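Heads up, one of the protein chains got dropped from this complex, but the rest are sitting where they should.
Now for subunit A:
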């Protein structure tokens, strides 16, 4: 059963709706004691990374999250929180991944937020992308991205330049796109995570 980390950043209605459609069981994690009851976790998040980190810190869950050894998936800002630093709010983050979250420059050719369906190319073999063809489209809406890193980037997308569509380190996974809004392949990815 998936424990969804609740810390007050963004709505989770679409995520839980997707899990309901897929028949994947989940519950809510508000405190450290709640972590016990689950075999994997999702860290959701939309909005401002710096503000989200403040909210996460105020739950007291930070040390426990960093110490997790069960599969843990960060989505969008939830993924960015797992990096060391974000330019959004000049914020120090969880540092599970020692890489940075940076701002897209943005111009009339490459609009920011990066909004819409872009192609995702897995760079490593990993069960998270089982059954998802290379170059499948996923839905993005974000102004900040995680830098490409040969060690941690699990899948990449190209917008202005290559960035981390997905990251992976031990039991920690992150996706910048929104699997809950990304059609059937998004649902496949959530299903894959529930089986890791």
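Criterion: contacts are C-beta pairs under 8 Å (C-beta built on N, C-alpha and C of every residue); 3 or more make two chains touch, one makes a residue touch a chain; residues count from 1.
The criterion applied here is as follows: contacts and distances are computed from a predicted model.
Student: So which of "Imidazole glycerol phosphate synthase subunit HisF", "ABC-type multidrug transport system, ATPase component", "Gluconokinase" or "Nitrate ABC transporter permease" is the UniProt name of the chain that got left out?
Tutor: Looking only at the record, the undisplayed chain corresponds to "Imidazole glycerol phosphate synthase subunit HisF".
Student: Which of A:58, A:143, A:170 or A:195 touches the chain that is not shown?
Tutor: Of these options, the touching residue for the absent chain is A:143.
Student: Among the options A:59, A:119 or A:171, which residue touches the chain absent from this view?
Tutor: A:119
Student: Using the touch definition from the top, which of A:34, A:87, A:147 or A:187 touches the missing chain?
Tutor: The single option touching the absent chain is A:187.
Student: Tell me, which residues in subunit A touch the chain that this view leaves out?
Tutor: For subunit A, the residues touching the absent chain are 10-11, 13-14, 17-18, 20-21, 46-48, 106-108, 111-119, 137, 139, 141-143, 158-159, 178, 180-184, 186-187.
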